[in-house]
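One chain of protein is taken out of this complex; the other chains stay put.
Going in written order, the chains are labelled A and B, and every chain counts its residues from 1.
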Amino acid sequence: MKRKNKRLSFVFLTLLALAAAAGLILAAFEDNIVFFHSPTEIVKKNIRPEQRLRVGGLVEEGTVKQSGQNAITSFRVTDLTTSLTVNFKGILPDLFREGQGVVAEGHYRNGVFEAKEVLAKHDETYMPKEVADALKKSGKWKVEASTKPSD
Amino acid sequence: MLSQAIKPHAMQVKGSAKMHRFANPTRFLRLVSAIKPWATGVCLLTFAAGLYFALFASPPDYQQRETVRIMYVHVPAAWMAMFCYAALAAASASALIWRHLVADMVARATAPIGAAFTLLALATGSLWGKPMWGTWWVWDARLTSVLILFFLYLGYIVLNGAFDDASRGARAASILAVVGAINIPIIKFSVDWWNTLHQPASVVKLDGPAIHMSMLTPLLLMAIAYTSFYIWILAIRVRAEINTSKIRALQIRRVTASDVPWNDS
Partner (left out) sequence: MERLLNFLDLDGYGQFIWAAYGLTAFVLIGLAVQSLRFQARTDAELEALHASPETTKVERASNEAKE
């Protein structure tokens, strides 16, 4: 084999081996790479009250409640299978609203998620308001934006 | 030692006879200077049109309202960050395998441009994340893998200048660039493989873009502007890099001819 062909196959094989190694490492650390867990996972797993973690899903329609005195916002996060009550005291991001994606970080204690921080998550669709309104009117609206209560 | 240092010139002579046409720096430079005015023209025109659409002639988003305008500078920067890395890795691989001098020069010229685009993707993303997500930064798979991309660019640039023997530095940097290519599919698919705060792809996806035409127009115009900006700056930097290697070879030859290594005039 010519020297440069040798180098070509060497580089190619090294890359292949590295890709395989990277794949294995990423698969092994999957639990640490995911940014949040779904309500289903959190309810199923045995989570210690002192464990800090994140829950992600959609804010269920009609569940957002503000209590005036202690400024606590309470809402339910759903993955369309399971839903979970989240309590939060603080300023919500501008994008926070019912039917919208949300990620809350905090502790899961006695069936309630006590959030220290709430972040909004949005999807990959972008359109003008008029187009969104027209889609909603014609009934062609995607399912994520209007989550139905699941419990 | 000496033979290594003046390899560029030995390469050139061999290159014109045997290798691919554009492996010859002089021919490559001729090609580059033919492309440059076109890239400059396209860049200026599409930037003007793109900015007009991005800031004036496009509607606010139904959810993100005016902040969607950050997309027109953020998304093309992120695309180019990955595209430049692909170019850097491919050029570095051919520099390692076929010892193309020109490939090494293209890689060297690409690195700072890619690093600049990556920095912009990170910074404009942060400026978009604060008002919409509610945070400047999170350690999710997408954001973290793009930060790693930025460090790969920096590592490449530093390695290239770290060795006294320039060819050894170039070799180490090329190896880093090729190995780091693993990160590119990780960035691209991070939003599909893992739960992330960052949303999945809007434009490059199987079932067609999820962006309305009125917003896709400025986005694609800006993408063309960024791409032609890369080609324009690449043309300038490749020439400067080839100049640098010629200067180094000339100086080394002069030093060895006069045999006074401390004479650095």
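Simple rule for what comes next: contacts are C-beta pairs under 8 Å (C-beta built on N, C-alpha and C of every residue); 3 or more make two chains touch, one makes a residue touch a chain.
Just so it is clear, the structure is predicted and the values come from calculations on it, not from any experiment.
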{"item": "Partners of the unshown chain among those that are drawn", "value": "B"}
{"item": "Contact residue for the chain not shown (choose from B:87, B:103 or B:116)", "value": "B:116"}
{"item": "Touch criterion as defined above, residue of B:48, B:162 or B:250 at the omitted chain", "value": "B:250"}
{"item": "Hidden partner chain, residues of chain B it touches", "value": "9, 12, 26, 55, 60, 65-67, 69-70, 73-74, 77, 112-113, 116, 119-120, 123-124, 127-128, 130-131, 229, 232-233, 236-237, 239-240, 243-244, 246-247, 250-251, 253-254, 257-258, 265"}
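Following the convention adopted for this analysis, only the chains that are shown with their structure count from here on.
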{"item": "Chain A-facing residues of chain B, complex", "value": "59-64, 68, 71, 93, 96-99, 131-135, 138-141, 178-179, 181-182, 186, 193-197, 199-202, 205, 210-212, 214-215"}
{"item": "Sites on chain A touched by chain B in the complex", "value": "4, 7-8, 11, 14-15, 18-19, 22, 26, 30, 33-38, 56, 92-96, 100, 103, 117-133"}
